[in-house]
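What you see is the complex with one protein chain gone and the rest in place.
Order of writing sets the labels: A and B. Residues in every chain begin at 1.
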Amino acid sequence: MLRYALKRLGVGLLCLVGVSIIIFVAMRLAGDPTLLLLPDDATEQDRIELRQELGLDKPLPVQYAIFVTDAVQGDFGTSTRWKMPAMELVLARLPATLQLAGLAFLIAITIGLLSGVTSATTRGSVFDQGVRLGVTLGLAVPVFWVGLIFIMVFAVDLGWFPTSGRGSFAHLILPAVTMALNPAAAMSRLSRSAMLGVLGADYIKMARVKGNSEARVVWKHGLRNAAIPVATLAGIQLANMIGNTVVVETIFAWPGIGKLIIDAIFARDFAVVQAAICVVAAAYIILNLAVDLTYGLLDPQIRYD
Amino acid sequence: MQTRREFLVSSALVTAAVGLPRIGFAQSQDNITIAIGDEPTTSDQTVAWTGVDYNTIENYAEYLFPRNTDGEIVPGLAAEWTYSEDGKTLDVTLRDDVVFHSGDKFTAQDVVFSYERGIDKSATVKNRLRSLDNIEVKDDYHLTFHFSAPDVTFLPNRGAAMIASNSYFDRVGEEEFSRQPSGTGPYKFSSYAVGEYVEVERFDEYWGAVPPIAKARFIFVPEETTRVASLQAGETDLIMACPYYAVKGFDAVGDFKTVKLPVNHPTMSIVFSTQNPEDPWHDRRVRLALAHAVDTDAIINGVLFGVPQRLAFLAPYEVGYDPDLEPYPYDPEKAKQLLAEAGYPDGFDMELNYAITGRVQMNPQVAEAVAAYFEAVGVRTKLVGEEWEAYRSKYNAAKEPGSSYVALFTHGRAGSPDPTYNLGLFFRAGGPISIYNNPELDAINAEATATMDEEMRGELIKKAVRLIHEDVPSFPIYNNFAVYAMKSSVNFTPTQGFNFDLVLVKDMSFA
Partner (left out) sequence: MTQASLLSVEDLRTYCYTRAGVVKAVDGVSFALERGDSLGLVGESGSGKSMTCNSILRLLPRPAARTVGGRVLWEGRDLLTLPEREMRRVRGREIGMILQDPLMSLNPVFTIGNQVGEPFRLRGAAKGRSDLREKVLDVLRQVHIPSPEARLSQYPFEFSGGMRQRTVAAIALAGSPGLLIADEPTTSLDVTIQDQFLRLLRELQEKTGMALILVTHDLGIVAETCNKVAVMYAGKIVEFGDVRQVLTSPSHPYTEALLKALPVPGTRQRRLYQIPGEPPNLLDPPAGCAFEPRCHRAMQACRNARPPIKKLSDGRQAACLALEAREVR
């Protein structure tokens, strides 16, 4: 198991390098940051000077080499937009996103599993049909629209939650639920089909033969098996969430890393984009590894490979 | 029947019961919560360079020559000043009773420090002080500005550089100076939570009138719909950059109100590149035709909810305002006639560029409306929308000879420190945001720029404006208005400035 984890980490590191190169090149191809860093009335001379100051006049490989040498020592440059060290800025905003993605994930997996499994055990019932309708809606509605509707209904009209910002636990709820809808729907659907598959197995019948209550048959004997494919999906979704928080963070003024990346991209703030993408990529890789290990925990056959 | 106010109060109670007020900042008559769009790029007033910075910074830092809410330059840190005859020297007497938030006394040395640092660190300050040669310090409270050429924008720019304390800088060093800025304003900088808010606190030793509100928190809410919601929900007391579509709603309800400020800049205009003789709009008649083709009143009322206005060129309070200059009337028949005269009786095809992102609201909708009007007179228009940076690069490239370009652009006519400034920026050949080339115009503007006397300058400006009006290198659709929405218990008088709609807490109070 340890060798397996180490091997995956090594591959992950390679991925990180690859990602950093792609982002590095893409940003510089995307356009001239001096347009955004200088006021409208700046002259061409000003722009040339700024480009030199930022090191943008050197050839690309040289720029990349400088970046890597500095990065390995922890220096990802200074943000041109926020005027502070890029990595410090990214790490300061990371916890907010982790909090949001974390809660959203918990909500998604709880609702997804519970509704999917119950849907499977009550197949054909009104509940089942309701869940399946919910799944379709959850997969179809755009996050942007849902977020705004939530704000209008639950924050403005009903006043149950704040409209935006970060502060107490209550601030976290609307954005987390908004983010959770889509993955919850996907996991519900998968849980349902996985559970249906499992419920037909002989060992389920045997569990009943042993005299287990139906609840124990489903939740103890069945769930462990149905959870295996769901765990894989869940891991992917959690990693995705970290990258996809942008829309929710913008709508709810949540000071996370997603909004930071978008703002940095619009401002052509190379240092911040690079630092942030590296962090997100690293998070993705670590989470994938965690999923693989969890998979091993759930399914004994995987452990012995 | 439950009024909206009762409903909001009960909502607030429910909200409070669930333990929701933003941590550490209780809402009361002494504290105000303001929602602004984006967060500032810096807290340091000598580094500030772009619009978002000034929303917060101008509460705790000041210029030498402040502007009051009526828009006039009045004494402040600079108590008295006199220009020389030729306009190249400005003698200034400073107030002797000013103290920085850090406790240091304000002297002429701080002025020199602030100007030098501003020119070094802020491209905006540097641009505005191109004609400043040096500052001569006579004593602690007397100094003289020496200019290489008379600068009519210096005073309207309020002196261009914000004032910081030299002794404070020497004492705490660069990093602390930037993170914990100290100014001379009625409020002092309190804290900055990255991505969330900036807080300021009343400064009781302020040299001027101590303002009514004790504390202010500026929260960053980039999504305009969420900003509106936060006001509706009672979480904020005032929001800036209220979207136009929300204005009617707020005005209709007794609990809220809006205050509109005619900032007038930018002037959203249709701008033509005249570099390519092959383009139909190379012919002045075509440009004039298109100017007549658009019903800007309909756009303002239909798309922009009737909020902004359209000026022919300058606003009434500006130097050189020409009351006889009429904006292009909406006349589609005349448009078609002109097109026919120019040799396009069946119209032609063109692309209209516009920005999808950026801080101008309703841009795509305005572009679509304009395109529809063009289509109505036979000009088949393809809309090309791009992200702001790409769009801006394209605009810059339109200066090149041979380029074909028409755009809905954030142009500049009214609302600048002095009309000569915008004329130079947007219309002078080689101007940083100009894609136009008219030597006659440049000559008149050069002369006006050097004329300190307002009346004489005004005449020259009128001439220059007429030239532009005749030649139609661009035509205006509407002038920017800043809209602030607030609870009806809040009184706020915005400052008639230019470019940046400010949110000054000193001009706010609770009824």
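The rule is simple: contacts are C-beta pairs under 8 Å (C-beta built on N, C-alpha and C of every residue); 3 or more make two chains touch, one makes a residue touch a chain.
Quantities reported herein were computed from a predicted structural model and do not represent experimental measurements.
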Chains still shown that are in contact with the chain withheld from the display = A
Of the residues A:T43, A:S193, A:N212 or A:N240, which one touches the chain left out of the display?
-> A:N212
Out of A:W145, A:F169 or A:Y203, only one touches the absent chain, namely A:Y203
What residues on subunit A make contact with the chain left out of this view?
-> 201-203, 205-213, 221, 224-225, 298-301
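Following the convention adopted for this analysis, only the chains that are shown with their structure count from here on.
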Mind listing the subunit A positions that touch subunit B in their complex?
-> 30-32, 35-43, 46, 50, 81-83, 89, 92-93, 96, 148, 151-152, 155-156, 158-168, 170-171, 250-253, 255-256, 259-260, 263, 266, 268
For subunit B, which residues count as touching subunit A in their complex?
-> 8, 10-12, 14-15, 18-20, 22-23, 38, 41-42, 47, 49-50, 123-124, 126-127, 178, 193-197, 219-223, 225-226, 229-230, 232-235, 357, 387-390, 392-393, 396, 425, 432-433
